[in-house]
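As you look at this complex, bear in mind that one protein chain is not there, while each of the others sits in place.
The block that comes next holds chain A.
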Amino acid sequence: MFRRLPDPPARRIAFTLDGVAVEGMDGDSVAAALLALGHTACRETAVSGAPRGPYCMMGVCFDCLVVIDGIGNRQGCLVPLTEGMAVETQHGRREVGR
């Protein structure tokens, strides 16, 4: 669904998505990296459990919520991707303390 622009190649960033080793590019936000991987549904809603994915990419829609390094409900579009990050699907409501 998404293709990267023909920019000069950037450094590859290794991270995990639900425990699986994957790669993004330096300069990606977490949400952008997931979309580039074709992973368009990053969470299930807190009320109905419907699948959702990044939408506005600018911090207002809260549809790109993911668990990053063990902390839930983080806005993937506002977090720069870094080496070794552990990104997980946000299943429903965030547990306090996680």
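One rule holds for everything that comes next: a contact is a pair of C-beta atoms (placed from the backbone, for glycine too) under 8 Å apart; a residue touches a chain by one contact, two chains touch by 3 or more; residues count from 1.
The working rule: contacts and distances are computed from a predicted model.
S.K.: Quick one: the chain not pictured, UniProt calls it what, "ABC transporter", "FAD-binding oxidoreductase", "Hydrogenase isoenzymes nickel incorporation protein HypB" or "Pyruvate dehydrogenase"?
M.R.: UniProt lists the chain left out of the view as "FAD-binding oxidoreductase".
S.K.: Kindly state which of the options A:26, A:69 or A:95 is in contact with the chain not pictured.
M.R.: Answering carefully, the residue with contact to the hidden chain is A:95.
S.K.: Extract the touching residues of chain A with respect to the undisplayed chain.
M.R.: Missing-chain contacts on chain A: residues 46-47, 62, 73, 93-97.
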